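Only one protein chain is missing; all other protein chains are in place.
As written, the chains take the letters A and B, and residue 1 is the first residue of each chain.
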Amino acid sequence: MIFNNVRCAAVALALVAFGAASAQAQTATQTVTFGVNAINQIAFAGSPTLTITTAVAGAAPTSVTDALSATWAVTTNQTGAKITASIPAAMGTGLTLSVSLTAPTGATSAGFQALSTTAVDLVTVITKQAQASLGVSYKLDATAAAGVVASSTKVVTYTITGGT
Amino acid sequence: MMIKNARRTAVALALVAFGAVTAQAQTQTVAFSVSAINQIAFTGTPTLAITTATAGLNPTPATDASARWAVTTNTNGAKVTASIATVMPTGLTLSAGLAQPTGGSTAGLQALGTTAVDLVTGISYLAEGALVVTYKLDALPTAVAVASGSKIVTYTIVSGT
Partner (left out) sequence: MRIASALLLAAGLMLSSVRSAIAQPSTMLSVNGTPASMIISSAVTGVGSMSVTDATTTYFVRVKNASGNGTISAQLSAPMPLGTTLSLTMTPSFGATSLGPVDLSTVSQAVVTNIQKENGSTLAMTYVFAATAAAGVVPTQSRTVTFTLVAVP
């Protein structure tokens, strides 16, 4: 009887001792869901100003260009996005407003394009890019027939169209 | 049943939105203006030499039509005048005439003095060059022989409206 009791105690002691010496581990799990939608965003900064003031005698008034006042930025996570531009109403007779956008890496700029009410491609093949501080150049051409043009503004609308 | 349908609709909308081509527009305001522009330019080095006469008549005048002028104006009704700083020597008359640009009117050869004289008027909204400049030198028999001399003709374009 005594021997059995001692054996039980020994077993109990062994159980406790065994439990106290080993590392304890616990696991848990959690499910995380994520995704990325198609993103096509552009932003423009700056207030460009174009003033034609002179001409070479015998030639049309001298065109002016502003390539310092404005910049643009783009983010797209698609392939083959493009930028177009348009103005809400045609320029006055004899006046032409053109714009050129510096292309982000890997994309293609169409150079100076005359603006009208019909959207025109400025930059194409923009693929999975996020770049800022890209150059925007505006140019104003005038014929003598345009006459004197008082200070005016034109709102240029740029649109990024996503690719695939 | 309604919950299932709503869920299916939400999934369908999500699929459509996910696959759709996205576009975004931004604007930029550009300010511009064109000032009044009136520019003229003259080229050439005309030379006038009176060397002969027909007996009984004044010395034969000399003319030179080698010079050219150009004009740009974006105003309506500009004009070009000319003058010289000091009068010609006694018995000599220097005249100038400008071919008119499109739509303008030329006054023909005009004697030049210290008072500006109109040569071309009614110049509107144009840019033209290579227009002929004609000079003429007249001399009276009383004019003192001049070995060589030069005169600066000052042309002025007066802006229109």
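Operating definition for what follows: a residue touches a chain if its C-beta (ideal position, glycine included) is under 8 Å from a C-beta of that chain, and two chains touch if they have at least 3 such contacts.
Every value quoted in this text rests on a predicted model; they were computed, and no experiment measured them.
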Residue of A:V36, A:A89 or A:A150 touching the missing chain in the full complex: A:V36
Hidden partner chain, residues of chain A it touches: 1-2, 5-6, 8-13, 15-16, 19-39, 41-43, 73-79, 128-133
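Quick note on the criterion: only the chains that are shown with their structure count from here on.
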For chain A paired with chain B, centre-to-centre distance based on mean C-alpha positions, whole Å: 47
Chain A contact footprint on chain B (complex, rising order): 17-18, 20-37, 39-41, 69-76, 125-130
In the complex, chain A residues that touch chain B: 37-44, 46-61, 70, 78, 95, 97, 136, 138, 140, 142-164
